[in-house]
Every structure is written in structure tokens, then in C-alpha cells.
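Okay, handing you the structure first.
After this line comes chain A, so read on.
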Amino acid sequence: MLWYKGWLETRSRFLTCLIVVTGFCAVFIHYTQGYLRPEWRVDFHRLMLVAHQYLVIIWIISVVLLGMGGLVREKANGSSSLTLSLPVSRAHLLGVRVAIGVLEAITLGVVPWGAIFLVSFASGMPIQFQQARFYALLLVSGGLVYFAMAVLVSSLLEGEYTAPAVAFGLVFLTMILFDLWLRDLNLWRFVSGDFYLDRNTYLLSGPFPWKGTVACLAVAALMLIASVKVLEEREF
Partner candidate 1 sequence: MFFKLNPTTGQPLYLQLMQQIRHAAETGALQDGEQLPGIRTLAEELVVSPNTVAKAYSELEHEGILELRQGSGAFLTLKRRTRSLTDHVQVARRRLRELIEQLREHGLMDEEIRRAFEAELLYPAEVVRK
Partner candidate 2 sequence: MRNTPVILTHDLTKSYGTVMAVHGLNLSVEPNRITAFLGQNGAGKSTTIKMLLGMIRPTCGEGTVLGKRIANAEENREMRRKVAYVAENKPLYSYMTVEQTVRFASSFYSDWRADVATKLLSEYRLPNKRKVKSLSKGMRTKLALLLAFARRPELLILDEPSEGLDPVGIEHLLQTLVAQSADGVSIFFSSHQIAEVERVADHVCILDNGRLLVNASLDRLLQSYRRIDLAFRFPPPEQEFRIAGVERIRISGNALSILASMNAEAVVERAHDLNAVSVEVAPVGLRDIFLETVKEN
């Protein structure tokens, strides 16, 4: 029943974020009403891009929060002795937590884009499914790196506020540092669609960057493996 426990632990965070993200979509819907003319197509696409930028910010905040918790936090709360006495390995415990977080993260990425896609039909300016899919995939595949990083931070730091603060700090820091020295590898720009944007149509164009995606997922996986190692070494 570790899945049930994990759900109980993340339920309120997840639902709050889902409501915020859905609320954001509602705002977007409100704005599209003013762009119903075909000649304003490019502006409509630019609006979609802007929507995505906001979505990226909200989404990253959400998954960093979802990545918090776990055994180290339980130690501070006093329940780690119960969890660790279960006949379950620490890797398994982390695995379930990560799986729940990943599913929740994907949901938080797919639901808004699915909603935007559906609503665009209702408002008479249907966007291509391919566009919605492009945005959503970039967000989730690249963004899971942020989630994995949050999981790693929460496996190292006990504090209820220090862990997320450090995690957000790292997000911010990497965004700036990569932009200064390794622009082409800046995850934020990957996730927000910056690398694939056609500045004439304001659509994401070109083939889907599978290599970039795989690279991101590999980095995320490495961080999760590191988290397992950290937990296995740690004393409770």
C-alpha cells in the first residue's frame, strides 16, 4: 500500500497545482476570445507560446514541490522508523514515490495542453494536435529533470523549507548559468520551446528533438539513481 500512502502524501499538493494549472487555462480561454480572426493567426500562436512560458513556470514550481518529502523528511517528522521497518528496500520506497510524482507531473503537463487543444476547437481556432503534443512532450520530458533534481535535493536535506528553497535556488541558478556559458544546453530553453520556435509563424517546427529528450531523461535517471545511493548510505 505504498502507492496509497504516496497518494495521501502528495494528494493536496497535486490537486492544488492541478487547480492552479486548470485555472490558468481558464484565463487563457478568456484571452482567446479576442483572437478569433484568421489574420491574427500569428498573434494567436504567439499567445500560445506565452501561455506555455507561464505554464512552464507553474509546472516547474509544481513538480519541485511534488518532489519534496520522502524518507529524509519523514525522519524530521518522526515516522521514518515505521517506514524503514517495513520489509521493503529503500530503493523500492523511493521508486514508488518517484513513480507517483512522475505520473502526477505528466498529468500536470498533459491536462493543460489537452484543455488548450480542446478549447481551441470550441473557440473556432483549432490548433494542430502536433503543436500541442510538441509543447507537452518538451515540457514533460525535459521538465522531469527538474523533478529528479528536486527528489535528489529532498534526499539530502531534511528541512521542510530548506529543501524546496535549495531546489528552487538550483532551478534558478542553472537557468542563469547555463544561459551565460552553455546556452545551447539550457534546459529551460529546451522545455519552453525556445530552440524550436519559428519566429515567423510562432509555431514549434522541425522534427521532434528525440535526442534531446532522451538526453534529458538520461540525466533525470542519473539523478534518481544518485538519490537511491544517497538514501542507501544514509543512517536513520
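Selection rule: all candidates are chains of the complex that A comes from, given by their letters.
What we mean here is this: a residue touches a chain if its C-beta (ideal position, glycine included) is under 8 Å from a C-beta of that chain, and two chains touch if they have at least 3 such contacts; residues count from 1.
Everything quoted here is computed from the prediction, not taken from an experiment.
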Practice problem: Given that all of 1 or 2 sit in the same complex as chain A, name the one that actually touches it. | Solution: 2
Exercise. Using the touch definition up top, name the residues of chain A that touch candidate 2 in the complex.
Key: 1, 4-5, 8-9, 77-90, 232, 235-236
